[in-house]
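Before I ask anything, let me first share the structure, which is written out below as structure tokens.
What you see is the complex with one protein chain gone and the rest in place.
After this line comes chain A, so read on.
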Amino acid sequence: MFVGAVFLPLLGSIIAGLFGRLIGDRAAQWATVICMALAAFCGLSSFAQVAWGHAPATVEIVTWLDVGGLQFSWALRYDTLSVVMVGMVTLASTMIHLYSVGYMSHDATIPRFFSYLSLFTFMMLMLVTADNLVQLFFGWEGIGLASYLLIGYWYEKESANRAAMKAFIVNRVGDLFFMLGMALTFWTFGSVEFGTIFQGIEAAQQVTFAGYPVLEVIALLLFLGAMGKSAQIGLHTWLPDAMEGPTPVSALIHAATLVTAGVFLMARMSPVIEYAPNVLGFITVIGATTALFAASVGMVQNDIKRVIAYSTCSQLGYMFFAIGVGAYQAAVFHLFTHAFFKALLFLSAGSVIHAMSDEQDIRKMGGIWKKIPITYAMFWIGSLALAGVPYFAGYYSKDFVLEAAFAGHGWTAKYAFICGILAAFLTAFYSWRLIIMTFHGKPRADHHTMEHVHESPAVMLIPLFVLALGALFTGAYFAEDFVGHHWQAFWNGSIVNAPHNHIMHDAHEVPGWVPVAPTIVGVLGIALAYLCYMFVPSIPGKVAAAVPGLYRFLLNKWYFDELYDRIFVQPARRLAQVLWKTGDVKIIDGMPNGAARLTVQASGRMVRLQSGRVANYAFAMIIGLVLFVSIFLFGVGR
């Protein structure tokens, strides 16, 4: 069962990938769906067994590497933290596989798509069940590869290729630090296996590296790695571009699973990070800034998927500052609920795009809510959960994250709380801007498109229903276990809070206005969106005209792409040309080539001496003789 949950998707991927052309499109796609469904069954039953049955287990498969004390295996570690992820990933992935059957039905290379999708799921499962850092890194890079392939799935589109490359390379920047973090971890703990690392914390607290506590350095390196995968500010630029992939991909990879790998890593390494207070502060600031930054950009984007992508980025910021204040449980809880409602939003968006004949610009939509009522309802549920409206899933997790931020210590926690509240307001605003622009108002598409607007087939709607159930009830149902009074029994030591960290307790003791505040700003945001886009549609234009600088700043995503292009991409290209044309060709090759030319010239001159005329030779001999005799006689140099 434990093995099946992880390896069944791989089986599906291999069937579809290698034999897809042999067995035909339909067989290949249903093979992957069935494998996924079986994996989900295994995943959910292991969730029941491990999380509720309190029976963690480790399945050792085979030794991977053993070199001079650096030893680690392929092994599956099932504790509460990993089964939460396994259950969520397999379930969401199954739904998305099913949805893709409908969504990709007109595609030319269906087996390839399903093979990638299953491969991705397998890698993600390897990541969350890893029992050492290197296996985690295997999954980490594996999902990177799969997402590269999926973003660039339509490889004939230049923009898709560019986005795929960007995603891989930006992620690699983070991976560099991850790699160094693993190296330092090994030299500190003598192992990269979680069990050994966690036991060595006590001793490692005294160790320093270059004058800094070694745990701080490890935590920093790993967090820098996580920033890449989880698209935190600075390394977020790949995520919005990744929307070039097919929509189910966006839902699976860029909402539910891949981007949460960084959060998972932090939660997994909680025993280490707990003892790195400065890095925790840093994480808080980065997370909070990301939450606010992404929400502000999301406000002005016009591509339906990009708005949701920025919202994902923003929600990841929430998870990170929850980690920063020490409430790992809250971060994982938000990760869990977010997976459901964000996947729901993406798939609903996909349903809209499907209905609108592949149109993604919300300025060309509108007036379609009566034609696709089910999608419309699903979009509402997802948005309500995202905005944190009471009793939807997001309400429980987001509220708790903000309470934890309020209860946290130091200025960083205060900063996070303020950013979080502001971002909550913006979240509600841009969500309803999206709903209104997409579904309401006068139709802005041409009538040809409008005639074709249709509700999606059942195979696409059923996954929506299942995810909607998640978006409705997971919060209420799991709140007590994840962050409520049973959290210690539930997590069962898979997430560690240091003895000095009382955040899980303190977060329940905040003043009465704190839990209400996010709801209030959320409702205000919704109201403002109605005002601006439904009742007085002239306001947004006026605001944009009043502060054109700010508007452009937001529209261009704070100019991050332009900045990076200037300071990294262009100089690197120019440097590459200079190094090649000047460094290699002129200087380094110039020397041997120059030497060769010199030799040729010199020998050319020497050749002239050998003219073949006896008189010349005799003359030269006489001169030489005279020289020798004079040296001998007059003792020059004696």
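Here are some notes:
What we mean here is this: a contact is a pair of C-beta atoms (placed from the backbone, for glycine too) under 8 Å apart; a residue touches a chain by one contact, two chains touch by 3 or more; residues count from 1.
Keep in mind that, in the parts below, contacts and distances are computed from a predicted model.
Missing from the rendering is one chain, named in UniProt as "NADH-quinone oxidoreductase subunit M" (options: "Acyl carrier protein", "Cytochrome c", "NADH-quinone oxidoreductase subunit M" or "ABC transporter ATP-binding protein"). Within the set A:I34, A:A57, A:L145 or A:V207, the residue that contacts the chain not displayed is A:L145.
Only one of the listed residues, A:A37, A:L117 or A:M182, touches the absent chain: A:M182. Of the candidate positions A:F19, A:F41 or A:W64, contact with the unshown chain belongs to A:W64. Note that of A:F2, A:F168 or A:Y533, the residue touching the chain absent from this view is A:F168. By the touch rule set out above, chain A reaches the unshown chain at residues 62-70, 134, 137-138, 140-142, 145, 148-149, 152, 155-156, 158, 161, 164-165, 168-169, 172-173, 175-176, 179-180, 182-184, 186-187, 210, 572-573, 575-577, 579-580, 583-584, 588-589, 592.
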